[in-house]
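Take a look at the structure below.
Our next item is chain A:
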Amino acid sequence: MKKIMLMSFVLIAALLMGGCGKGKASLTLAGSTAFQPFAEKLADQYMNINPDISVTVQGGGSAVGIQSANSGAAQIGMADLVVLPAEAEGLTATVVAKDGIAIVVNPANKISGLTTEQVRDIFNGKITNWKDVGGINAPITVVSREAGSGTRSSFEEIVGNINLKRDALIQDSNGTIRETVANDANSVGYLSHGLINEKIKALKVDDQECSTEAIIAGNYKLVRPIFLLVKGNLEGEIKKFIDYILSDEGQNTIKADGLLPAK
Partner candidate 1 sequence: MRIHPRYTQRGAVVILGGATLLTLVILIFIIVFILEKGLPVLGWNFLTSNPEDMGRSGGIFPTLIGTIILPLIAIIIATPLGVFTSVYLSEYTKETRATKIIRFGTDCLAGIPSIIFGLFGYIFFVITLGMGWSLLAGGLTLAVMILPTIIRTSEEAIRAVPKSYREVSFSLGASSWQTVKKVILPNALPGIVTGVMLSIGRSIGETAAVIFTAGSSLRIPTSLLDSARTMSVHFYILAREGISAENAYGTAAALIIAVLLVNLSAYWLMNRFISKRS
Partner candidate 2 sequence: MKTKFQIKDFSFYFNEEKVLKNINFEIEANSILGIIGPAGSGKTTFLRSLNRMNDLESGYRIEGNILLDGIDIYKPEYDVVELRKKVGMVFAMPVPLPMSIYENVVYGPRLSGVQDKKRLDELVEKSLSSAYLWEEVKDRLHTSGMRLSGGQQQRLCLARVLAMEPEAILLDEPSSGLDPISTAKIEDALTVLKKSYTIILVTNNTKQAARVADNTAFFLMGELIELGTTSQIFTSPVKTQTDDYITGRFG
């Protein structure tokens, strides 16, 4: 008994020491699930160049990004909102990337595009059958994100006047939206442009394709910025890491994986 307890205390102590003793600088990013995969990849690359620093990335969503940057739970918050909320006022915000929001349907759906008006009506529950927008006679299953999601508030901000219909399915990440739409032939949802894959189909909005070119050219309208939020001024390790993300190498990583460079 005694031995086991003693051993476990030693173990705990060793583990605690192991982390703190080395004096390795550490950075934590938290927030936007849309930017999370990119941040993970950027962190890995950055740590390859700078072995002395350890960068940890947490998801949680834009609100968590703002909250944890404020509370200090993370040094850098990630947020993907068109308009930053009041809580973010005291934070230094840097746009590190841009992201298109794609309207997606099941690949079995024959429809290839919608107007902004139609998107709004579908999500508000005014249009409830695909035949009203040129598709087959089948009820539309609307899939949206949860309240507080950066993608959702950006989507609603840009489309305008959205008052989401009550029976819309709610999923809590881009990935789950994609899965839900991929599993249900009559569904429609929206997600980060970078996460489109063969399981789902992105629709044209107002005749503009959701493509990198159209977004960069400014033709596709559902675009939002991605912010990194820092309490106080950019300095030290935090600044170095953000500078790395804004460097050509960092921006290329962002671009290669489907987001759009900041500038």
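Here is the rule we use: a contact is a pair of C-beta atoms (placed from the backbone, for glycine too) under 8 Å apart; a residue touches a chain by one contact, two chains touch by 3 or more; residues count from 1.
A word on the picks: all candidates are chains of the complex that A comes from, given by their letters.
Keep in mind the model is a prediction, meaning the values are calculated, not measured.
S.K.: Which candidate among 1 or 2 is in contact with chain A in the complex shown?
M.R.: For chain A, the touching partner among the candidates is 1.
S.K.: Report the residues of chain A in contact with candidate 1 in the complex, numbered from low to high.
M.R.: Residue list for chain A touching candidate 1: 1, 5, 8, 11-12, 15-20, 28, 37, 40, 54, 56-59, 71-74, 173-176, 178-179, 182, 199.
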